[in-house]
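Note that this is a trimmed complex: some chains were dropped, and none of the rest were shifted.
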Amino acid sequence: MTRRMPELSILRQTWSPYSDPRSTHTVQVGKVRVGGARPIVIAGPCAVESLDQTLEIAHAIKRAGADLLRGGAFKPITSPHSFQGLGIKGLEILSEVRRITGLGIVTEVMDPRLVSEVAEVADILQIGSRSMQNFPLLTEVGRAGRPVLLKRAWSATLEEWLCAAEYIAVQGNRNIILCERGIRTSCHWEYSRNILDLNVIKPLRQATPLPVIVDPSHATGQAHLVPVMSQAALAAGAQGLLIEVIAKEASRVQARCDGEQGIFPEELEQIVALTHQGAPAASFNSAASLVGGLAK
Amino acid sequence: MTRRMPELSILRQTWSPYSDPRSTHTVQVGKVRVGGARPIVIAGPCAVESLDQTLEIAHAIKRAGADLLRGGAFKPITSPHSFQGLGIKGLEILSEVRRITGLGIVTEVMDPRLVSEVAEVADILQIGSRSMQNFPLLTEVGRAGRPVLLKRAWSATLEEWLCAAEYIAVQGNRNIILCERGIRTSCHWEYSRNILDLNVIKPLRQATPLPVIVDPSHATGQAHLVPVMSQAALAAGAQGLLIEVIAKEASRVQARCDGEQGIFPEELEQIVALTHQGAPAASFNSAASLVGGLAK
Amino acid sequence: MTRRMPELSILRQTWSPYSDPRSTHTVQVGKVRVGGARPIVIAGPCAVESLDQTLEIAHAIKRAGADLLRGGAFKPITSPHSFQGLGIKGLEILSEVRRITGLGIVTEVMDPRLVSEVAEVADILQIGSRSMQNFPLLTEVGRAGRPVLLKRAWSATLEEWLCAAEYIAVQGNRNIILCERGIRTSCHWEYSRNILDLNVIKPLRQATPLPVIVDPSHATGQAHLVPVMSQAALAAGAQGLLIEVIAKEASRVQARCDGEQGIFPEELEQIVALTHQGAPAASFNSAASLVGGLAK
């Protein structure tokens, strides 16, 4: 039942400037360079809940050294009876927070009809796990002229993930950042929301020059595991982290979504410090480490 | 990490006419009654490829006794470089085939912007596995005034599936048919595309009065397993089947999608015959069999 | 990463009398023929707890029409602080119950040092899921001169399962019965202990002539799902069932293991009736249904 990987334009083998496995197609977002020498940190609240809440966290993550602000205006939520985000009002808040702090904005879009509106505010358009194979949406964000952060679906194969990225690329947009955020298994429910798949980082970076980042917040679902798994992700070759932050302990209960996985700004600061320590020993920046074939 | 199931309007406990586990909320589609005494059969090609191909199969499944015609005009396909369906042209073909054969049409919609156009042709709007948590799409089909066939996502929990149905229901549309189509596991790749989860049928029917059908074609990915797994699905309490059909052996190679899982009209006829044999012995139509609690 | 299936002596392709996919290598156990025209039913308590308890259930399952008695003297239990079975004392009880009722005994052996002792009492030696790849044990039961019931491990591939059977066969014993008992997935915990994999039955019967049975008790973990999943298993081509029985409602709480999945003798009787209804429509006894290749 094994099928051969289709010929995709985002693979090294067909994207000629990037046949060298040491090279990355960097994605420039204002002054931030995703895929460059230093791993980047995107941080912020799960959902934009108010201007005050978002601004407080934005200031805090900026002080902590994060590169970009994440925050959901449109939230994909399992039940229709739960908070779905502030929507357009949330976009206005993000726009205002960017104006005040100067931080670039990463925010999710779920509806192809809203791509242009979200793209006016977003510096990076995020495609969530549930939307990884929402092909009309991928096509629309491919046309929006903005970098795209594409999360892996819960049990997507490497081929399915790369093919999803290709839907964006065929619209002329290869400024795609791939984000591993944990997979579902049959044995992790006692201690973790998902299992962070770090085995995939190197094979993915060998297959494509697109930058690869990790979301340790959704991969664990618990604040106390975020710092240690951030450290592991960097050691495995992740080129960035996407992290949920809450302002203070009270926020854990007050937060309208996923309060239990947000970390505090001072913990974020320690994680940012890790990204300044230089490449890990088993680095991907030497030819020796990345050469070697993708499993066939 | 166990969370309590949210209070949904589609659960028996909150939908008062259906507190009796023997009862089903039947969905009427023309003269076809989904959830009635006889399990229904929906059959047809994977994709609408031409008027001739679709009409040939439609005539054949009608002769075989199938109740409704399935066929994809918009196909969710892993790679953007593969055939995606004929789109609007495919809808026109389906409309013409309905006019000629009188068969009701089941066809997928993937894009919220196309719901009204697809709803003009479709008697049942199909939501595919990849779209089960496409919330803007669920909302739009909830408003379209057409019955909806909602497939389970590859690794969706019962709660996630029912919450997806609730997104449709909160728009005022409870004419929802749930369709199990196989899940992914860690150990089936040698012999099957997915594993058909028949354990879920009874718990699902206990939790909600919505009719539950099974797609043995995607659950197996191989034509030779479709008849036997159809039989097993009916024995497990499925209230209908969704089956891919090809016209003749030559179509297996010629088909532009999933040729290896289509069965022939004569095999379909034998499966239809099973649905006329009356309820299986361990039937859900006795109080004794359905009473007993959903696993806690 | 796909490897080719090794050449095993238990495959149809190498076991010449059984190249015809309609044929089964029947396993004779006293007057009971496993793999014959009628599916067989093995029933009994989870664990042998006392002579009275075992004898009461044995009489009840005999009246209900079951073919063989199951009951554990040695129980593989997750925690060392839980009841592990009566051990040798349990064997003595089983021996006495066989003398009184005439029922053949199926009981588990976990320790290669105890195989000959268990084989003195057992008509069929059971290898549990946790022991499927206990190679010294498989070798020992292969030498014991008794039929073997080999359960599939929780996430075993078809190849791993067949190779485990081959460990028994290479000792000169091909009287092996394969038993599917549910696999672990990432999405079933709310409603079922495991997922019964019925997709595997036909590919398994195509690959090997060994009889294949199903354990719906462990595959569901809940008494109310056992009758309906027994029916589904027979419809999928299972050649027998292995079912846990409790004597009365009080036993559900009193039972020292797995009380919640035992069914009552009257429910068992209805299941036994199903096995007398003749082969299901999509039967394996016609060449057409079993011919067709194992997925490659």
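The chains carry the letters A, B and C, assigned in the order they are written, with residues numbered from 1 in each.
The criterion applied here is as follows: a contact is a pair of C-beta atoms (placed from the backbone, for glycine too) under 8 Å apart; a residue touches a chain by one contact, two chains touch by 3 or more.
Since we're looking at a predicted model, the values are computed, not measured.
Total copies of the shared sequence across the full complex, per this structure file: 4, with 3 shown.
Note that only the chains that are shown with their structure count from here on.
If each chain is reduced to the centroid of its CA atoms, subunit A and subunit C end up 47 Å from each other.
Each of residues 155, 159, 184-186, 189-190, 221 in subunit B touches at least two other chains. Those residues of subunit B that touch subunit C in the shared complex are 155-159, 183-192, 194-204, 219-225, 227-237, 270-271, 273-274, 280-282, 284, 289, 291-295.
Subunit C meets subunit A in the complex at residues 1-2, 154-155, 184-187, 189, 295-296. Note for the complex: subunit A touches subunit B at residues 1, 6-8, 76-82, 84, 110-113, 130-131, 133-136, 154-155, 159-160, 163, 166-167, 170, 184-186, 189-190, 193, 221.
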